[in-house]
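Note that one protein chain of the assembly has been removed; the remaining protein chains are unaltered in position.
Every chain is named by a letter (A, B and C) in the order it is written, and numbering of its residues begins at 1.
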Amino acid sequence: MQRIGVFVCHCGTNIAATVDVKAVAEALSHEAGVVISQDYPYMCSGSGQDLVKASIKEHNLTGVVICSCSPRMHENTFRKAAASVGLNPYLVEIANIREQCSWIHKEIADATEKAIILGRAAIAKVHLNAPLIAGESPVVKRALVIGGGIAGIQTALDIAEAGFDVDIVEKEPTIGGKMAQIDKTFPTLDCAACILTPKMVEASQNEKIHIHSFSEVTDVKGFVGNFTATIKKKARYVDELKCTGCGACVEKCPMKKVPNEFNLGLDNRHAVYIPFAQAVPKVATIDPNYCLMLKNGKCGVCSKVCTAGAIDYKQEDRFIEEKYGAIVVATGYNPIKLDKYDEFAYSQCPDVVTSLELERLMNAAGPNGGTLLRPSDKTHPHKIVFIQCVGSRCDDSKGKPYCSKICCMYTAKHAMLIREKYPDTEVYVFYIDVRTPGKNFDEFYRRAVEQYNVHYIKGMVGKVTPKADGKIDVQASDLLANEQLHIDADMVVLAAAIEPDKTARPLATMLTTQMDTNDFFTEAHPKLRPVESATAGIFLSGACQGPKDIPETVAQASAAASKAIGLLVKNSITCNPCVAHSDELMCNGCSSCEKVCPYGAITYQDKEFRMPDRTTAIRRVASVNPAVCQGCGACTVACPSGAMDLNGFSNSQIMAEVDAICK
Amino acid sequence: MLKIALDKIDSLFSAVAEKQTLYIPADRADGASEYKKYENGMKMSSNLNTLRSAKDFFFPQTENLVDFKMEGKNIEVIDIREESEDFVVFGVRACDARSFTILDKVFLSDPVDSYYKNRRDHGTIVTMACSKPAETCFCGVFGIDATEPEGDASCWNDGESLFIKANNEKGQAFIDSVSSLLQDGDTAKLDETKAKTKEILSKLPLANLSTDSFGGDKLNELFRSEKWAELSESCLGCGTCTFVCPTCQCYDIKDFNTGNGIKRFRCWDSCMYSDFTKMAHGNPRLTQVERFRQRFMHKLVYFPANNNGEFGCVGCGRCLSKCPVSMNIVKVMKALEVK
Amino acid sequence: MQVNENKEFEPLIVAFCCNWCSYAGADLSGTNRLNYPTNVKIIRVPCSCRVNPMFILRAFQRGADGVILCGCHPGDCHYTSGNYFTRRRMTLLFSMLDYLGIERDRTRVEWVSAAEGAKFAATMNEFTEAVKKLGPNRRLEDLRCKKQ
Partner (left out) sequence: MQEAMISRAKQLLADGAVNRVIGWKKGEFAYDITPAIFESAEELDAEFVYDDFTSANVSKYLVKETKKDGKILAFLKPCDTYSFNQLVKEHRINRDNVYVIGIQSDGKLDAEKIKSKGISGILGVKRNGENLEIETLYGQETMPVAEAMSTKCLNCKSKKHVAYDELIGEDGEVTASDRFDMVEKLENMTAQERYDFWRNELSKCIRCNACRNVCPACTCEKCVFDNPASGIENKAPADSFEENMFHIIRAFHVAGRCTDCGECSRVCPQNIPIHLLNRKFIKDINSFYGEYQAGADTTSKAPLNDYKQDDCEASIVHERGVE
């Protein structure tokens, strides 16, 4: 038999002025199960709480209803009070008779009547409340960072700084990502390598950071504080531990005609290679698609010249499994493929390049050792046309609907650098509009226009046509002057839109995190939780969440790190006990609940059941992971059999409230 | 025998309807027929039988038994029984007429079901002989003569007139109440009609169905028969057969919380339902095989065992045409028959 | 639902409010003393997607004259996607009720953020008026639940 205590708060005059609190207490005292019902000026005050505690002990109450202000205000206060005298905190219900009654109604009679009804509803609910115990789940004190670009590196450094082990998984042979390919950075024009490579080295030397280069995450299981990831270490046919990175193998490798992806195929590398001089780890990798030894067993030069004996043609992909408490996604971005943009002759003409290719062409470590030459005839270009928003802000299916954000600035940078180095070179920029929000950004852009006389022309380029004489005819419209232009350019540079890395989508599935229609990871809240994914324990760093420049990326990387650290410092996480649970006897295993769960908290298992006909059968049933479930209840409605229910807001509890209100 | 010309039948109905509520079989938009409260001008259905049986008038699908009022912590019990008014159900077929013999055995034997008795006391059943039996009819199998229906009063139709005869006081009272409209008539043509009908009855596809293999004394072998598993395989476990059946009489008693009191009501239950006779310990019949067996064992074995040989079926054929998967008592009887 | 000869018909309105936006919005209209009729009784749910059509029918069965469902604005759901499911479920449910001839103005979904105290009050006033116009719920009531 229930023994319920009702406590009506005056809240000074806040409630008492419009609600006859004595009448409410009196009326509710007649409700079934109520053994004590009293009122008090300030129920939340120390003495008010003592009153509640005393009554709980005196009448050894099985449930408590507080008629007071909003539960959002003092639910916790009274739950704590109840707990302090040994009553399960979840046996306390609040009837909101202030915000939702006394403050909005004037007629005492009406307000009092409503207060009584709200009290009844709370009593009806508390009758069905079950004592809930918040579960705990341990936290593995190790983080996984997926992606070794500047975002991943920064996150890893910060987490390691806080004293936790971090694994970086990078699919390329070296960390560094896009930033390593960039020549200079806006708006300061300092050299990217000079600021990035020290961080790469720092990461490699930090004993808390473990870099898995040339590796991929192939599977992730588990949940916040307790993930298990499988990492595939792709065979590089070189023993990482033995290789000293001396480069002898690279020099001697007879296979010299391999397109160099680090330079975006603008020059060649050997079949055995180290992506660039400051690569981390500085370890050679053999490209099985070109290595003569691996292809037809003839050659073996590299192993002969390797004094460290690091070459291992027999090496195979290795899989390692590791446990993590937190996972940070930093998979970054790529420029989109431009094959759909024939009007810009990208695929036909070698002198039409993307901005990233231009970075390499201008980079001292690039194919031309830093002198800007046309890829076609290695001559010095005198007229360069930049085309903005190639594939950005498109409403057609060809491109992306969003603004890639960084193009305006890097184009200004390119234009400026070229004008600086080659004053005889004319630079034209065709733009829809120039977007320069950010510290010192607009000043930077104006410098390009005012000091460096870059010709900014508002208008889109209609067609780019390579001519017989090697020139490139750029046909465009000047929207301001309202005239058609033809420019005889030597080079054309396309500001290609950026998109999330292709590995992001499958990864999102593995992590049960959400993605938007453009495959950018969705943050838990667009304003308030920008670096967390909706899935607990998964954090977002850098351009995988949306287009970003370097400063923003680094800022978000550190933010993600601090969120991860906030999780890793805990020995265990207390779970919200108001979570869903499924009644296995009624579960159909139909997967509806799983489909609507935003947290991937629901999994299925085949269990053996004793069937009515006294046989045993295997049935597929859902089980909810209380550590992951956030208690929204979406699954409870998706479930046709009603097997799924929600602690604290069960079907019967809510219907009891409905009944009480409609009584 | 007393008779009234068919074209005058409306006057008969309205005369009855003036004194008490009269129900006659009327056609429905979908071609089926059902008992409707008579209103002037209403035509009697020409269908052989109604979709739902006449049972519903005496044993409705749901009825309130008692109310409980709750004030705070007190409970008050309210008896809501009241004497029902007199009414007439007209045009009941021989099979349905016999069903009352069966229902009475259940509800009027001690302890008497006062709710049922109340309606039986106030209800007059006027039956109508069949002239056009359907392929699904097998009342003959249970010794029912479709041309000689039971009931308080019985009617025949020879194509021109409606003949009527009382079988008891109640029936006599009914006839007296309309005697002014009736006159004596010669039954020569009627006897022809009966003869014709009898001939058709003898040719019905199910005319030779035999009950020899059934009855109280066959309990063990029938209960243990291996055939139940296969027979019940297709059964969906719905209650269609039960709810269209004129003799099924199982019910459940439930409390409904209205929010300001409790209504204790009873409603038809079906032995085909998974929660039939569910008790604190659970359910005595765990699988559809057992539930399916229960229904037919009850009609063909348990009932006769307790009611000196009377079977719990009247062969109206409703379940034959209504079962979603056409699994029915006839198929069961044929399958279990020992040749 | 109360009908009283000398008093005009006072509908009973059940409002399901999600804990994070709408319930907070309701609190805010209280804090700002923005009146709405006592007819409205609020039930707190974690998310609008917790509201089962069963609850809505139950309310009508027990004598509610109108049922309104309030949640976070699309895109702002505390649980990221809850109210999107709510939107589909309720659109279909309301459409079905309408199909069965039950007055469509007895049901509503409204997105109210924690900051929209004014909107909450306004919505409730408006909805109560609309239901008042319709009169007592007859088409979806359970006669057994009528107050004697």
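Everything below uses one rule, namely that a contact is a pair of C-beta atoms (placed from the backbone, for glycine too) under 8 Å apart; a residue touches a chain by one contact, two chains touch by 3 or more.
All figures in this text were calculated on a predicted structure; none of them were measured in a lab.
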Sole contact to the chain not displayed, among B:1, B:112, B:195 or B:267: B:267
- line: Answer key for B:88, B:244 or B:300 versus the chain not shown reads B:244
- prompt: Of the residues B:68, B:115, B:256 or B:302, which one touches the chain left out of the display?
  reply: B:256
- line: Contacts from subunit C to the absent chain lie at residues 53-54, 57-58, 60-61, 74-75, 81, 84-85, 87-105, 108-109, 139-144
- line: Touch rule applied to subunit B and the missing chain gives residues 30-32, 46, 48, 51-52, 61-62, 132-136, 200, 203-206, 230, 233-234, 236-240, 242-244, 252, 254, 256, 265, 267-270, 273-275, 320-322, 324-328, 330-331, 334
- prompt: Considering the entire assembly, which residues of subunit A contact the chain that has been omitted?
  reply: 585-592, 595-596, 604, 617-620, 638, 640-643, 651-652, 655
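In the analysis below, only the chains that are shown with their structure count from here on.
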Field: Central chain (by mean CA position)
entry: C
- prompt: Taking each chain's centre as the mean of its CA atoms, how far is subunit A from subunit C in angstrom?
  reply: 36
- prompt: What is the distance, in whole Å, between the centres of subunit A and subunit B, each centre taken as the mean of its C-alpha atoms?
  reply: 69
Statement: The distance between the C-alpha centres of subunit B and subunit C, rounded to whole Å, is 46
Query: Among the residues of subunit B, which ones contact at least 2 other chains?
result: 259-260
- line: Touching two or more other chains in subunit C are residues 62-63, 145
- line: Contacts from subunit B onto subunit C in the complex sit at residues 256, 258-260, 263
Query: Within the complex, which stretch of subunit C touches subunit A?
result: 12, 14, 19, 23-24, 26-31, 33-36, 38, 41-47, 49-55, 58-59, 62-64, 75, 78-82, 85, 89, 121, 145
Partner subunit B, residues of subunit C touching it in the complex: 62-63, 142, 144-145, 147-148
